[in-house]
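Have a look at the structure below before the remarks.
Only a single protein chain was left out; the remaining protein chains are all shown in position.
This part shows subunit A:
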Amino acid sequence: MVNCAKCNGQAALKRPKNGDALCRSCFFDAFEREIHATIVGNDLFVRGDSVAIGASGGKDSTVLAHVLNLLNERHDYGVKLVLLSIDEGITGYRDDSLEAVKRNKLEYGLPLEILTYKELYGWTMDEIVAKIGLKNNCTFCGVFRRQALDRGAWKLGVNKVATGHNADDIAETVLMNVLRGDIARLQRCTQIVTGQEGMLPRCKPLKYTYEKEIVMYAHFKKLDYFSTECIYSPNAYRGH
């Protein structure tokens, strides 16, 4: 029997971040504590903030919603949280993940707003792909989604947006920007809060959280999320 490194009870897992053997509750504790430290250490929220959580129904945003809700209560951040979802109009992918978000809303009791590309831009991603083909569509979608989040946030009257970008995402982005020679993006992409000039600040509370740990947390907490990747993603440069 392997002992939990913290409490000496029976270990249930091995932490991907540092290989520690931990029992479930010590893992939850460490995971939540570290995110709390990130939030406090980087002054991500102040009392009275109204924050929209970019919620796709996937593991990152589901865990983000769960943990922010929990920490907000536990540490009395005094922040108002809402869920904001964007429907790009990708059949068989987005419609299913949105069902997961709706279940989240019910579970956490948080208000939910859904915006669609069709309403905002007059096009669904399916229609865009049909027009421009399978290459480069991820770039378009990313740009549209960012703007959509801003619009949704404005509509909701919030003053901040929180997204579920994790450590693996940031590492991928750094590598991708080096490979593409995009020095300007390289400089901005590791910032934990972006978009302050004239736009709504967007923060990444999960910036230092490993993707594997997010999956592990969601699994052991039995959180409800949607886990298939976008049908158009095999063609993105990021995939390489």
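Methods note: a contact is a pair of C-beta atoms (placed from the backbone, for glycine too) under 8 Å apart; a residue touches a chain by one contact, two chains touch by 3 or more; residues count from 1.
Keep this in mind: contacts and distances are computed from a predicted model.
Undergrad: Determine which name in "40S ribosomal protein S11-B", "Cytoplasmic tRNA 2-thiolation protein 2", "Trafficking protein particle complex subunit" or "Eukaryotic translation initiation factor 3 subunit I" the UniProt entry assigns to the undisplayed chain of the complex.
TA: For the chain missing from the view, the UniProt record says "Cytoplasmic tRNA 2-thiolation protein 2".
Undergrad: Would you indicate which residue among A:A5, A:V174 or A:V193 is in contact with the undisplayed chain?
TA: Among A:A5, A:V174 or A:V193, only A:V174 touches the chain that is not shown.
Undergrad: Which of these touches the unseen chain: A:A5, A:L186 or A:I231?
TA: Hidden-chain contact among the options goes to A:L186.
Undergrad: Contact with the hidden chain only, please: which subunit A residues?
TA: 174-175, 177-181, 183, 186, 240
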